[in-house]
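For this view, one protein chain was removed and the others were kept in their places.
A and B are the chain letters, set down in written order, and residue numbers restart from 1 in every chain.
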Amino acid sequence: MRLTRRLAAILAAACMTGGVQAADQVKVGFLSTLSGPSAVIGLDIRDAFALAVKLNGGKLGGLPAQVVVADDQMNPDVAKQLVEKLLKRDRVDLVTGIVFTNVMLAVAPTVFESKTFLISANSTPAAYSGEGCSPWFFSTSWQNDGVHEAGGKFMQDRGYQNVALVAPNYPAGKDALTGFKRFYKGTVIDEVYTKLGQLDYAAELAQIRAARPDAMYVFLPGGMGVNFVKQYVASGLNKTIPLVGPGFSADEDLIKAVGEPMVGMYNTSQWAHDLDNAANKRFVTEFQKAYGRLPTLYASQGYDAAQLIDAAIRDVKGRLEDSDALRKALRAANFKSVRGDFKLNVNGVPIQSYYLRQVVKEPTGRITNKLQSTVLSAHPDAYASACKLK
Amino acid sequence: MDWILLLEQTLNGLQFGLMLFLLAAGLTLVFGIMDMINLAHGSLYMVGAYLAATLIAYTGSFTLAVLGALAGTAVFGALLEVSLLRTLYQRDHLTQVLATFALILILNEGTRMIWGSQALLLNAPEALSGPVELFPGLTYPAYRLLIIGVGLAVAVALYLLVAHTRVGMLVRAGASNREMALTMGVNVKRLFTAVFAAGAALSALAGALLGPLLAVQVGMGESILILAFVVIVIGGIGSIRGALVGALLVGFVDTVGRTLLPMSLRTVLPPAVASNLGPALASILIYVLMAAVLLWRPQGLFPARG
Partner (left out) sequence: MTGLHHSLLPRFALPALALLAAFPLVMQAIDQPFYIVLASRILIFALAASSLNLLIGFGGMVSFGHAAFFGTGAYTVGILMVHGVDSAWIAWPAAVLVSALVALLIGAISLHTRGVYFIMITLAFAQMIYYVFVSLKAYGGDDGLTLASRSQVGLGVDLESDIVFYYVVLAIVAAMLVLLGRLVNARFGRVLQAIRENETRAEAVGFPVYRYKLACFVIGGAAAGLAGVLIVNQNGLASPNLLHWAQSGMLMIMVILGGVGFLYGGVLGAVVLLLLEETLSDYTIHWQLGVGLVLLASVLFAPNGLLSLARRRAAGG
């Protein structure tokens, strides 16, 4: 009698969970650029993500986490292949990472089609922020135009009447400057488009010098930025024409490559390592302890991606199969971001503040970014209104 | 027309051209004399820059760093030649392409394993880190003047070496007719090692000197390697004079084209079209130049072989 009653109780309990068992581990596919000239970025995000998981005891949302790392070599063709591998062979539950937009555009459709969540730790193109927004897309960085809009706002507020702009001649370059001009209302006396991968900027610098702007805003990602800043200082233009750039063009990796000549450069970013909140303090301290260097803004994005995933999985109590619940949990973004206030818009893109930083030389001799002020508060991206998701 | 700007752009073209010359000189010699396509030439350039960056961190002296980079890369080049590349001289060009391409992968990844993925710090000496006033109204970066100076000095030195010394004569003989040189009893093995080491030293010089202007990072050799090949093809394989002329041509056309072309297009075309077309055309200008030269002179401007 007692046995049957116990058996019935067990059966009843099993039925009540609806047969949906919580998963026993979570597999995350981490796709990023880990080789080639831009490897520093992908490696930083990877290190930060790994740190977050480690600080969580090797778990995300209470489930043991297995992170499958793949190197896209900044090549969309290779990336497409890899994402197929992550989805079809490794059967990951979520995909994250993705530094570059051309890679993002190549892999996102496949990820969305397989009904897997994509948590971008960097690339947030307009294609997935506006009309093309997807219920599977989330970002813990900033809409691609964001830092440039902040740059434009800063230069507008600063009173620079006329400026010169520089960007490489490809759509991302043009988009960056369009974003800048959305908030900068002064005169653009020169808009220079350079060759992608160009090494020597002497000609462009001479041209800008002749145009005599009050300041210049430069979008030159990666090695191009390093080359430009070095040459800008060598030409002496740093004494007459201030240089402003997006945060990633003036972060730790560039400071390490250029050094003292960069002191004085202004840049806009959604994060600074001296932001005063508990989560950030812990992040920066632990990152320095684990890796012996200061994190870049890329690292902060990777750390937050892990935190977002962790919070969401915890909220759904490990039931990864319930996509709708997981989506709601992801949208709620129930965690303490290292950048302070963090909310996700309907398109999965953050609504956040953008800060002004300046490269300074500290009394200890260390050269790094110092937080100066807030340029844009609780700023939504320009495309969210076109997104039909609720 | 802004004459100051034009003059400055001319200097820029000269400087860019001389930068390319340093790299192209070694490449054309190796190709001309040993008949070897060396794709890893750009990697030697990278090794030079990395050695310079490392040495300057230890010694604090820019001059020591450059000299050390020169010596170190020359030794490294010689070792590479003696151990591996020597076996490639007899092989066809395609095998050389495969082997030196493999070398690029190995050297790139090896460099990354030793120094990491982060770009290295290499800055110009304090004294040269700002601009100089050449005459009222025209300031020019002091460091770039140094590059022009060194480039010209190297060009003169190479000319004297090749045209007026016995070694130079051997080099020229080897470039124009290797079999004959061999029959004449030239110690070819030693000559080849020496030429390769010299080419490596020149690349290292380019790498170390360009370090303060360009990013010192893994893969920095590949982007400039293509330009170097364009230069030696325009100039004619095996000819130092060709390398100089080709380099200056490429330097000027690229520099002037990049600024003048968009500007002039803007005067005749609507701004939207001009801002799209201008930079696109400027990017391909040197390739158009090379195609044009090859159609006129299919062996380049000053081919070494008769």
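The rule we apply is simple: a residue touches a chain if its C-beta (ideal position, glycine included) is under 8 Å from a C-beta of that chain, and two chains touch if they have at least 3 such contacts.
What you are looking at is a predicted structure, and each value in this text was computed from that prediction instead of being measured.
Colleague: So which of the visible chains would the left-out chain be touching?
Modeller: A, B
Colleague: Looking at A:26, A:48 or A:70, which residue reaches the missing chain?
Modeller: A:70
Colleague: Out of B:124, B:148, B:237 or B:250, point to the residue that touches the absent chain in the complete complex.
Modeller: B:237
Colleague: Quick one: say which of B:106, B:127 or B:156 touches the chain that got left out.
Modeller: Residue touching the absent chain, from the options given: B:106.
Colleague: Mind listing the subunit A residues that contact the chain we can't see here?
Modeller: Residues 34-35, 69-71, 75-77, 80-81, 84-85, 87-89, 101-102, 105-106, 109-110, 125, 169-172, 174, 195-196 of subunit A touch the chain absent from view.
Colleague: Residue-wise, where is subunit B in contact with the chain that is not depicted?
Modeller: Interface residues of subunit B facing the absent chain: 31, 37, 84, 87-88, 91, 93-95, 97-99, 101-106, 108-110, 112-113, 222, 226, 229-230, 233, 237, 276, 279-280, 283-284, 287-288, 290-291, 294-295, 298-300.
One rule holds for everything that comes next: only the chains that are shown with their structure count from here on.
Colleague: Which residues of subunit B touch subunit A once you look at their complex with the stated criterion?
Modeller: 2, 4-5, 8-9, 12-13, 15-16, 19, 112, 117-121, 123-124, 129-131, 139-144, 212-220, 223-224, 255-256, 258-259, 262, 275, 278-280, 282-283
Colleague: Could you pull out which subunit A residues touch subunit B in their complex?
Modeller: Residue list for subunit A touching subunit B: 35-37, 39-40, 43, 169, 191, 193-197, 199-200, 202-204, 206-207, 209-210, 223, 226-227, 230-231, 233-236, 239, 253-254, 256-261.
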